[in-house]
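Below are the structure tokens for one structure; questions will follow.
Removed: one protein chain of the complex. Kept in place: all other protein chains.
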Amino acid sequence: MYGFEMMSFNIKDGFLEGVVRSHRTGMLTVADYNNLSQCETLEDIKLNLTATDYGPYLVNEASPIYTATIVDRCTQKLVNDWNYMRTQADENLAMFMDYCTYGHMIDNVVLIVTGTLHERDVQELLDKCHPLGMFDSIATLAVAQNMRELYRLVLVDTPLAPYFSENLTHEDLDEMNIEIMRNTLYKAYLDDFAAFCQKLGSTTAEIMGDMLAFETDRRALNITLNSIGTELTRDDRKKLYSNFGLLYPHGHNELAMAEDFDQIRSAMEKVPAYSGIFSKLGYGESQMLDKLLYEEEVKKCVDCYEQQFHYGVFYAYMKLREQEIRNIMWVSECVAQDQKGRIADGIVYLF
Amino acid sequence: MVDLTRPIVWFYLPVTITWICFVISVGNPQYFIDYNWLWLLFRSMSPYFWSALGVALAVGMSILGAAWGIFITGSSLVGAAIRVPRITSKNLISVIFCEAVAIYGVIVAIILQTKIERVDPVDGVYDKYALAAGYSIFGSGVTCGFANLVCGMCVGIVGSSCALSDAQNSTLFVKILVVEIFGSALGLFGVIIGIIMSGGVKWAA
Amino acid sequence: MAAQVMNNEGMLLAVLADEDTITGFLLAGVGNVDLRKKRNYLVVDSKTSARQIEQAFKEFAARDDIAVILISQQVAGQIRNVIEAHNRPIPAVLEIPSKDCPYDPNQDSLLTRVKHIAGFN
Partner (left out) sequence: MSSQNRLVVVPTVTVLTVMKARLIGATKGHALLKKKADALTMRFRQLLKEIIDAKENLGSTMKGSFFAYTEAQYAAGENIKHTIMDNVDTAVVKVRGDLDNVAGVKIPRFESFVLPGETKMDLTGLGRGGQQLQSCRKAYLSAVELLVQLANLQTAFLTLDEALKVTNRRVNALENVVKPKLENTISYIKAELDELEREEFFRLKKVQKNKQKKQMAQMAEDAAAAAAGEKAEAGDLKMPPFNGPQGQQGVQPPTNSSLLNYKEDDLLF
């Protein structure tokens, strides 16, 4: 019943949609990137960025400035915008926005869990957490001494609790490789997020279905690619794939069996949406793949803006900003390390 | 509120309507629709009821549409204007378009209201001119009201898009404004038909 | 004098540098945390005082399972006198460039010494 959300969407979410869409004007354009590419030092980059939306965040940074500082400040901008919107959001949208940040939350929880096991300082760990993935009780994570206790005392109250309880047993918590645990949680999260979006219905379901399908397929691809030659067995690998996406279920079977890049490639090329990406790659090379996937993601996010009255723009906004910060990081690193010839290899132009 | 997006609603809606028709028509169990009973029913209703309802619907629906449109436009406009304040004054035009819809309703309501004359029923029954007048005022009110309701929503949605697009790219404003003008013309059709319908009203021979 | 006994199971490399530089070495597998949670690296950021660096350096220099100490030039600059004073061949102290500032051969105390000798001869 598409169309009816046009009448009712703005009742609750019109304001925030206006806000999030207008942030699009603040994103760096091709011209901005060209200017940044011309910079000789990080100071120049800072100067160039002060003319953009990031200006207020960077202008008071003392020199010498480092890439990490720039990235940090830019992330702060995203976080502030995000939190501003999150505080104004209303039930469904708030829920949706929380779902968007669960990915970071999983990273943070994993970070703190491993940090606690290595007896790191809690404050130090909290500083390292991604600000988008914070939740109220995150500091108490460090109280627990072992994984069982951690779950019983702390994780139960977090939004991530179901992912832990449904996918991991106590034994897993103690023994599992932390990366596998992270990806198991991520899989559960994506499944849950997709289900939530379908429940929201209408345009949001349509657009987010598309975006999440891409995200989960990209994860499946990456997991396969990165697990070749490691101890991860095929069955374990398959367990990390989400239960939806364009590759589900036949593509997943093929990916689970794949042993080298060309097998992955033939599995992926059976899906029309991805054959285009792989046709840009020469045979056997997988280095450029990340950038091509980022480009595809950006394209999907930009397409998101073509429709109105749905939540997908919030997700897209977050992804685009993150890509933009990645771009800035890449440019600054290239400039700082005197590798300006490589600048073009990393930038994904958004608009 | 009834969620029109749920399919089950579309199953119950015709069923409900049929049931209402059935209840109304039950004067004599021998017929599915008892026309004599219906005639009696409608003949006994006062034409002033219909004309008052028409006036109310004309203004009420129009204003509902206008208000709906304004909040659709307005919420987007306010949101977008935080980052891009320059769009506010320009995009007030969308709000004004929505406002115009309410004004149509008010105008039609006033016109309809002036059409109402005093006639007395004979033996408790109004003569058929008076009945016809009541129905035409009701009809023109409904026409105008619903036309303006939908028009208001339409202008509101387009206006919302207009505000958001203008925030991205100011050259889009005029282009979308054209679309919006066509949208707001829809309300005028309702107004015209409403005025024409009520134009020939005669309360007595 | 140089014939210090070396244990055959291998000795460690120690690293003193900024976070990004260290991360790379850790990724390569240089990092070691022993049973007493003692690490063979020190992350130096803006909050780390020269005193802490000096202490860590001396500790690494005194440990007999460390063969090479890698120290980023920036960090080395903060404790230049301690490094100049370090005269033993084992552990060898190597100045490495850090990510944020490219390698400047003129600041390397060993290299200046080498060049000095080479120039003199």
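By letter and in written order, the chains are A, B and C; residue numbering begins at 1 in each of them.
Convention: a residue touches a chain if its C-beta (ideal position, glycine included) is under 8 Å from a C-beta of that chain, and two chains touch if they have at least 3 such contacts.
Quantities reported herein were computed from a predicted structural model and do not represent experimental measurements.
*Asks:* Just list which of the chains on display the missing one touches.
*Replies:* Listed by label, the shown chains it touches are A, C.
*Asks:* Which listed residue, A:186, A:244, A:274 or A:309, touches the chain dropped from view?
*Replies:* Candidates A:186, A:244, A:274 or A:309; residue touching the omitted chain: A:186.
*Asks:* Thinking of the whole complex, not just what is shown, which of A:27, A:47, A:71 or A:95 touches the missing chain?
*Replies:* A:71
*Asks:* Taking the full complex into account, find the residue in A:222, A:243 or A:263 that is in contact with the omitted chain.
*Replies:* A:222
*Asks:* List the residues of chain A that touch the chain left out of this view.
*Replies:* Chain A touches the missing chain through residues 71, 75, 107, 110-111, 114-115, 118, 120, 128, 130, 177-180, 182-183, 186, 218-219, 222-223, 225-227, 230-232, 240, 286-287, 289-290, 325-326, 329-330, 333-334, 337-339, 342, 346.
*Asks:* By the contact criterion defined above, which parts of chain C meet the unshown chain? Give residue numbers in ascending order.
*Replies:* So the residues of chain C touching the missing chain come out as 1-4, 6, 8-13, 19-34, 39-40, 43, 67-68, 70, 87-90, 92-94, 96-97, 99, 102-103, 105, 108, 110-111, 114-115, 117-118, 121.
Rule of thumb we're sticking to: only the chains that are shown with their structure count from here on.
*Asks:* Just grab the chain with the largest centre-to-centre distance to chain B, centres being mean Cα coordinates.
*Replies:* C
*Asks:* Compute the distance, rounded to whole Å, between the mean C-alpha positions of chain A and chain B.
*Replies:* 47
*Asks:* Which residues of chain B are in contact with two or more other chains?
*Replies:* Correct list: empty.
*Asks:* Counting only residues that touch at least 2 other chains, which ones in chain A make the list?
*Replies:* Touching at least two other chains: none.
*Asks:* For a test of understanding, state which residues of chain A touch chain B in their complex under the given definition.
*Replies:* Contacts found on chain A: 1, 4-7, 10-11, 14-26, 201-202, 308.
*Asks:* Under the stated contact criterion, what part of chain B meets chain A in this complex?
*Replies:* 4-6, 68, 71-72, 74-84, 153, 157, 160-161, 163-164, 167-168
*Asks:* Which residues of chain C touch chain A in the complex?
*Replies:* Result: residues 19-20, 33, 37, 99-100, 102 of chain C touch chain A.
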